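Every protein chain except one is present and positioned as in the full complex.
And then chain A:
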Amino acid sequence: MIASLSLILFCQLIGEVAVRELAVPVPGPVVGLMLLLLLLLGRDRFPALARGPLGNDGVESASRAMLANLSLLFIPAGVGVVQKLDLLADHGVAILVILAVSVIVTLLATVATFVAASSLISRGEDKP
């Protein structure tokens, strides 16, 4: 468990260092994600890697435990709304309506594009 957590933190640390050193506009944790993915893919090719946190479902079970409670992690930032109550009192209704409409439009546009693109591609594959 501790070794698995250390591996996850280590990947993030490398990600943060890389992002800052190379000054690229990518979040450090996303680079960490790619690094951990590379390690997991590398393990398939080099079985020698399957030890410590990368063996015996170690990093997998730690990650699943964290993702099972992903909602929890947004609460501290969410409570930050209390700092902005005055601004919400001024423009609150407009902001809520705008965000609600925008999120619905975005959901529909994205899901429709995904479905349309994937059916176009599979239709293309059906043809000889």
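Keep this in mind: a residue touches a chain if its C-beta (ideal position, glycine included) is under 8 Å from a C-beta of that chain, and two chains touch if they have at least 3 such contacts; residues count from 1.
Definition applied: contacts and distances are computed from a predicted model.
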*Refer to UniProt and select, among "Multisubunit potassium/proton antiporter, PhaG subunit", "sn-glycerol 3-phosphate transport system permease protein", "ABC transporter substrate-binding protein" or "Murein hydrolase (TIGR00659 family)", the name of the complex member that is left out.*
"Murein hydrolase (TIGR00659 family)"
_Just to verify: which one of A:2, A:48 or A:77 makes contact with the chain not shown?_
A:77
_Tell me which stretches of chain A touch the chain missing from the display._
5, 8-9, 11-12, 15, 25-30, 32-37, 40-41, 59-60, 62-64, 66-84, 87-88, 91, 94-115, 117-118, 121
